[in-house]
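All protein chains of the complex are present and in place, except for one that has been dropped.
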Amino acid sequence: MAKKIEYKSEGLLTSFDYKRPSVKFSYWMMIAFLVLCCCIALLPVLWAFLSGFKELAEYYSQTPSLLPESISWKKLWDISIKLRIGPAFINSMILFAGCWVGEIVIGGLAGYTMSRLQPKGSKFLFALMLWTMMMPHTLTMVPMFMTWTDFPLIHINFQNTWIPLWTGSMANIFNILLFKNFFDGIPLSYVESAKLDGCSNLGIFARIMVPLSKPIISTVTVFVFNSTWNNFMGPFLYLKDADMATVALRLYTTSKDWTEPEQMLAAFIVMIPSVIVFAICSKQIMGNNVSVGVKG
Amino acid sequence: MENKTVIKKQSKAPYKKLGSRLVEARNQSLMWLLLLPMVFTLILCHWNPIFRGMITSLFHTKGFRMVEFVGLNNFKDVISDTLFLKTLWNTVLYVFWSLLLGVIPPLALAIVLNEVVHFKQGFKIITYLPAIAPALAASLIWMNIFSPSPGGLLNVALKAMGLPISQWLLNEHLTIPLIVVSMTWKGYGVTMLLYLSALQSISQELYEASAIDGAGVWRRLFTVTIPHLGPTMLLFVVNQIIGVFQTFDQPLVMTGGGPNNASTTLGLTSYNLAFSYMQVDRSMALGTVSFIILLVATLFYFKMKKRMED
Partner (left out) sequence: MKKTVKVLSLILALALVLTGCVGTKVGQGDGRDAEGNLHISIGGTPTVKNDKNAKTYDLFQENKAKFEAAHPGVIVDADGWSFDLKNYMTKAEGGDLPTMYYTSPTEVNNIVDNGYATDITAMVKKYGYDKMLNNEKYGNLYMRDGKYYALVKDGSLYDMGIAYNIDVFRKADLLDENGVPKFPQTWQELAETAQTIKEKTGKAGLAIATKGGQGGWHFINIMWAFGTEFMEQDKDGKWTATFASDEGVAALQYIKDLKWKYNALQDELLADIQVGGRMLSMGDVGMIITQENMLDYYIEQYGLKADNVAMSKMPAGPAGRFSQVGANIWMFSGTDEQVEMCFEWLDMTGQGPTVSDETKEQLKKSYGIRSEKGHIIGIRTANLWMNEDRIKAEQEAMAPYISVDPKFFEDYTEGKGVAYKFEPERCTQQLYAALDTALQEVVLNKDADCKAVLTKVQDDFQKNFLDKE
């Protein structure tokens, strides 16, 4: 195990540094720090999850116990059956797919255009976007809903379509600025050499920028998945047709008559896909440094 | 910086011939075509509702219907509110604490996580868990941790150490930092992820060059790593300030703005005005006021930055 660090060739500290004992010691300090962070992150979540197994009196007790009196896996199984997520899962995936395209393709392209191509006026657009973030958003839900239930000029009610939810994701300013930021940070030398090889702007985007931006794409994918997977208010307002219910909405409508411990277990069951998606994407976020990507 | 100037030179090169002007115009419109879907949704989903709101703030309203033009009356009303200054100060405190807790710790975590080679994936997933934990779980956890009863988790810990128990959220001096702690616990995973992905775009050659110059670990950290994360940090800080300025749900759930308005924010007041009291006009006016405050703050920031650069 300890051998691993002797071959480390990437990042701030490399095998060269680890020849010094003080650095080696600080490596193990870092591991200790991470273990501490993991405790802070994991223990409360674990405790909340186990609380789901508690009886009502135990759950609301004024002196909360650390562990439930009994952990019955059957309870977990029963609840996951009762949730009947089936078709809702597909709906959630449709929602996610649309939002993903909106945020990654449209947003990513917009970020790239603003960072690299810089058409006239794009700087001003950047400033406008920053200001837009500062504007009051508390009440935007109401006029947005009015817009979608009676769309200007064409007077169409977009309820029970995916369009309002998909469209909303295309204008996630923070993620667009993230993309722009990321592209800003990519060294120019890569682009220059590609240009010399006669690559067009789009070619540069597809062949160099996209492979290089795997970390940021994965990061935003995680964000998109989490927000769409847990988005309950949007589907609640726009998807009134029971056949279109997403998992978050299904969780709400099914479990609102349940007791809180049961709701807690249900919420944790529904969270599993988020963990899986994160596990897959986070592999992309780390472990392939820029230099590696370009050598290929 | 260098890359931008090059591209600019290309695009602003003095083309004289009509043909190349046409090419230039075509290029420009093609580029804007790429931005078009984004700009369209920007207009539809941001400016449309926001402009409506700002116009609304000049009227007396019934629901969202404008009934009578009242000029700046609504603004006068919200600014002359006896709690306005206190609420503004609270909001500033929220921003202060959330920057203190929300910027540096995730940065340290991301840098360390990037360096570690053992159990990397495991560490990553576990530290990110709070960000995906169900909202229901998060509220249960923090309500129990900060419970003022002797059975509250923190109080149990204090008692075990032989210290007197505390009121936690009920203490008006602690309530804002504690709410920020719970917000940070739920939010730091996202920040960490941002830093991690930014760390990935640091070229190894930069480290190598720096090491050859004889830079030690700390110097490399401060001359290569941190500067490279600068833009991401700046973006995050801006986003954090803006987000915290509008925050309302955590104080709403945890304290309802209490005790004695010690944790009320501009966002919460605006929310209450609109949804609890159904006074859309004043709520919009307050939102616009907080926008103007943010705008002035950023303009001031850019001016300072420019002066320092000169």
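A and B label the chains in the order they appear, each numbered from 1.
By our rule, a contact is a pair of C-beta atoms (placed from the backbone, for glycine too) under 8 Å apart; a residue touches a chain by one contact, two chains touch by 3 or more.
Please read these numbers as outputs of a predicted model, since none were measured by experiment.
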item	value
Residue in contact with the excluded chain [from B:L22, B:I55, B:L85 or B:I104]	B:I55
Residue ranges of chain A at the interface with the undisplayed chain	56-57, 60-62, 82, 120-121, 124, 141-143, 145-150, 152-153, 159, 233, 236-237, 242, 245, 250, 253-254, 257-260
Chain B residues touching the omitted chain (full complex)	28, 32, 39, 43-44, 47-48, 51-52, 55, 62-65, 77, 80-83, 147-150, 167, 169-170, 172, 255-261, 272, 274-278, 280
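Heads up, the rule we're going with is that only the chains that are shown with their structure count from here on.
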item	value
Residue ranges of chain A touching chain B (in the complex, touch as defined)	1, 4-5, 8-14, 16-17, 23, 27, 30-31, 33-34, 37-38, 40-42, 44-45, 47-49, 51, 61-64, 102, 106-107, 109-110, 112-114, 116-120, 122, 125, 129-140, 142-144, 146-147, 167-168, 170-171, 173-174, 176-178, 181-182, 184-188, 191, 212, 215-216, 218-219, 222-223, 226, 230, 260, 263-264, 267-268, 270-271, 274-275, 278-279, 282-283, 285-291
Contacting residues of chain B [partner chain A, same complex]	2-4, 6-8, 11, 27-28, 31-32, 34-35, 37-39, 41-42, 44-50, 52-53, 64, 108-109, 111-118, 120-121, 123-138, 140-141, 144-145, 149-151, 153, 185, 189-190, 193-194, 196-205, 207, 211, 217, 220-221, 224-225, 228, 231-232, 235, 238-239, 242, 245-246, 248, 267, 270-271, 274, 280, 283-284, 286-288, 290-291, 294-295, 298
